[in-house]
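Here the complex is missing one protein chain, while the rest keep their positions.
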Amino acid sequence: MAELTYRDAVAAGIAQEMERDERVVFLGEDIGAAGGVFKATVGLLEKFGPKRVRDTPISEQAILGAAMGAAMTGLRPIAEIMFSDFLAVCWDIVANEIAKTRYMTNGQISLPLVIRTANGAGSRFGAQHSQAVENWAMMIPGIKVVAPAFPADVKGLLAAAIRDPDPVLFFEQKSLYSMKGEVPDGEHVDELGKARVLRHGSDCTIVALASMVHKSLDAASILEKEHGISCTVVDVRSLVPLDTQTILSEIGKTGRLFTVEENPRLCGWGAEIASIAAEECFWTLDAPIIRITTPHIPLPSADKLEDATIPSVERIVREIREKMD
Amino acid sequence: MAELTYRDAVAAGIAQEMERDERVVFLGEDIGAAGGVFKATVGLLEKFGPKRVRDTPISEQAILGAAMGAAMTGLRPIAEIMFSDFLAVCWDIVANEIAKTRYMTNGQISLPLVIRTANGAGSRFGAQHSQAVENWAMMIPGIKVVAPAFPADVKGLLAAAIRDPDPVLFFEQKSLYSMKGEVPDGEHVDELGKARVLRHGSDCTIVALASMVHKSLDAASILEKEHGISCTVVDVRSLVPLDTQTILSEIGKTGRLFTVEENPRLCGWGAEIASIAAEECFWTLDAPIIRITTPHIPLPSADKLEDATIPSVERIVREIREKMD
Amino acid sequence: MDTNVKRKKTAAPPEIEIGQETRMELYRQQLELRYCEKRAYDLFLQNLIKGTSHLSLGQEAIAAGFGVAMRPDDWTFCTYRGHAHTLARGASMTGVLGELMGRECGLLGGKGGSMHLTDVSKGAMGSYAIIGAHLPVAAGAAWSAQYRGSEQVAVCFFGDGTTNIGAFHEALNMSAVWKLPVIFVCENNLYMEYTPIKDVTAVEHPAADRASAYGLERIVIDGNDADEVYKTAAKYMDRARKGGGPALIEAMTYRHSGHSRADPGKYRPEGELEKWLERDPINMYRSRLLELGFAEATLKDMEAEAMRQVDEATEAAKASPVPSLAAIDKDVWADGSTAWRN
Partner (left out) sequence: MDTNVKRKKTAAPPEIEIGQETRMELYRQQLELRYCEKRAYDLFLQNLIKGTSHLSLGQEAIAAGFGVAMRPDDWTFCTYRGHAHTLARGASMTGVLGELMGRECGLLGGKGGSMHLTDVSKGAMGSYAIIGAHLPVAAGAAWSAQYRGSEQVAVCFFGDGTTNIGAFHEALNMSAVWKLPVIFVCENNLYMEYTPIKDVTAVEHPAADRASAYGLERIVIDGNDADEVYKTAAKYMDRARKGGGPALIEAMTYRHSGHSRADPGKYRPEGELEKWLERDPINMYRSRLLELGFAEATLKDMEAEAMRQVDEATEAAKASPVPSLAAIDKDVWADGSTAWRN
């Protein structure tokens, strides 16, 4: 096992797949010569050359359109959209074209492509560079949606996404890029659509994603130590396909569900999971389902304001403690 | 009271407001000389002239950007996006600019503007011209979201939206354009953020929007007559602001909640309402919350396939009957 | 409205010679497209086609000219106004009419509809109903041809109105910078939906007058002359195959019917349609063939044969069942399923 940063795990995952499959190509803004604005793709241009690693103009629609056209004609492109907020400028290509083409053509066209993007808050970048928009993607039938919390998952799930025959939107968490973690040596390929139970508890189940996984784990420790509340923590990892089996079974075991989302409240993925639980686990739930989310506001930029807006370890602890009283 | 079609109520609402306030201007593709592709704006160019009613190029980003720039400098623009699916090509202007500007500027800039768009299925137009995307909008903090089901509400809520100091996304239901209904004579202005209880029942509460309101009302009649199940039907009318008081109080009265959505399942507005109910009405709920939605797929076009995909009266009846057993 | 498009032509006349066989093929194609579109119109009137539909009546020379010039492994990307382009690649007429009628035999099994005709086996890589979206997609296909050195060319058709949307600009720039083998063909029929293109565009020729913004040549051709279209297509596709990069071609034409099913076309000035009907691509081509010595009987035979095919396809489509409801739950994903959860 090597220790890698989350950021280096991105490059490692891409390199692993580019080495084994020359249909894999990579395009985006400043991804090549500069190694990406988050330095997550350093070294790929040098290793694979400008034919396979292409710096593009600031033309997000062209980037994703090119990925789509290449995917339907035999390549396996990886496209970077620098910040997930910018998905808005090419949302048509994601939501109306890439997501719908296979179904509309009755299966004639498959689109094995990956859109990587830096998601989430914590860098004081303000409302247009800090959004957690994974539910924008979850809402659209026809794209898979993955959001890893650990370096090993970055590499393994990215590899799985690249090999997947369907389009995958891969959300990398900006605030985790410098986080370090063990990553298996050699070829590492994970499986899409599997949640992971990171901590087993008896009192309540916390379902979280990406950076909120870490905050939930910290909160769970505090809750255990300081308040005697024993929490299960589930890392969703993949919103589509959604591992409802694992999630529902863990909710069933504790009878209590808390979802922890970074995105603003309305129509977040937590609402979807809550609605599934409210239908399918209703009789095993012992108390109301609680969603912990960012308030339904654009994100403020000043550090103190941003910190007070995104769910914090303290807030998770407080909300769970109060509700478990 | 005059009888108007839903489509004519659009033109009537716009005309009423353009007459009283010359800051109101209207722009979009084929809205003027042609009266709109759904003929919902016939006569406005003739009445108000090309200075106030402007046909635009096919440039949705420019249309909404222009509306935004005009709104921040003293006008009250109404912009048409012909089909709601096309919001994807200008989603940045909606989600990142219009929705966030007031907050980011600490209240310096207000954006009194309305985006009207034709939403929903039933016309056999296929996956790129039939989506119900009201939750795309609900998900974004900073825009109000309205979706009327009746001609009177079209006029009254459109007028209210035009007078509102905040940006409003106004979803007109394509399949209802030719529906007729009573509309109050003279000036008619409704209030945003109020749901309406259209039918009072004792066994369960159906929460619906736009075309699903009509289907739910029909289903409720059948359920009452044929199965002795008495349903409350709530027309949400406005997703943001959301009238949770009315909705929760009606759920509380029956102890059973069914949401009926036209949009695909994941992260729909029904999930949001379900999650609110699962938190705030948990103790008064007598049984699982059931969401009736379009399956999580792009919409097929052939008439038989489309009809089998969108929630139908029969399906609503069947699902409620089965679950109420 | 100025119909004298020849005057505006600036591209040097292509030097390609057209053989007799090719001429026959161009005529045959145009006939099939015309008859099939007319049949689609009749089927609307009989309420056998639901939803909307956008006919290419009057614009057939463009689809035919390119269709004949393309190699079987080249790719076509077109719009909701895509019946002709799909047929021109050899897609089955039964499949096209069947799709319009929402039948199981439809190219998309009834799931896509009139605006999304696709036949990958023939290189018809989709019809796109959101203005502008398919220009970058075509560029992407061209990128993949370039990457693999396959010498395939992507041809992307769109309307005059499409030149004002952002995706047009992005696709043209990227294609030019990367020297991609993609031919962008603007079918300038003078209108977006109902609005004259000149009312909403800053230049006279919405595509050609912008070619220089991408370092490309200004090319305006008579889109109602199948020979001219064919020659232009062959010339620029050949260049693209050899690594010479993209072209942006503006083909002047006119649609004889309304924008879509719902449109009677009342916004057109008196006499405009009539003027263009005089330049009907099929009538013009027929006259040319006669002038060139083709026998009236040969042409009559071809016409009868095209009509026979359309009749046959119509019957086959009518006979096809509506799709099974099981189709709804298929093919979101490559594994054939629509499952989003386990």
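As written, the chain order gives the labels A, B and C, with residue 1 at the start of each chain.
The rule is short, and it goes like this: contacts are C-beta pairs under 8 Å (C-beta built on N, C-alpha and C of every residue); 3 or more make two chains touch, one makes a residue touch a chain.
Because the structure is predicted, anything quoted here is derived from the model rather than measured.
Participant: Consider the whole complex, including the chain that is not shown, and state which of B:V42, B:I109 or B:A308 touches that chain.
Facilitator: Answering carefully, the residue with contact to the hidden chain is B:I109.
Participant: In the whole complex, not just what's shown, which of B:D153, B:D190 or B:D243 touches the removed chain?
Facilitator: Once the missing chain is taken into account, the touching residue is B:D243.
Participant: For the chain left off this view, which of B:M72, B:V133 or B:A302 is in contact with it?
Facilitator: B:M72
Participant: Mind pulling the chain C residues that touch the left-out chain?
Facilitator: 164-170, 172-174, 176-177, 199-203, 209-210, 212-216
Participant: Identify the residues of chain B touching the omitted chain, counting contacts across the whole complex.
Facilitator: These residues of chain B touch the chain that is not shown: 25, 51, 54, 56-57, 59-75, 77, 92-93, 96-97, 101-110, 112, 141-142, 165-166, 193, 240-245.
Participant: Touching the hidden chain in the full complex, which residues of chain A are there? Just list them.
Facilitator: Against the missing chain, chain A presents residues 29-30, 33-34, 37, 55-61, 85-86, 88-89, 123-129, 265-266, 295-298, 300-305, 308-309.
As a convention for this text, only the chains that are shown with their structure count from here on.
Participant: In whole angstrom, what separates the CA-based centres of chain A and chain C?
Facilitator: Taking the average C-alpha coordinate of chain A and of chain C, the gap between them is 40 Å.
Participant: What parts of chain A, by residue number, touch at least two of the other chains?
Facilitator: In chain A, the residues touching two or more other chains are 92, 96, 103-104, 141-142, 240.
Participant: Which residues does chain C have that touch at least 2 chains other than itself?
Facilitator: Only 111-112, 116, 128, 130, 132-133, 166-167, 327, 332, 338, 340 qualify.
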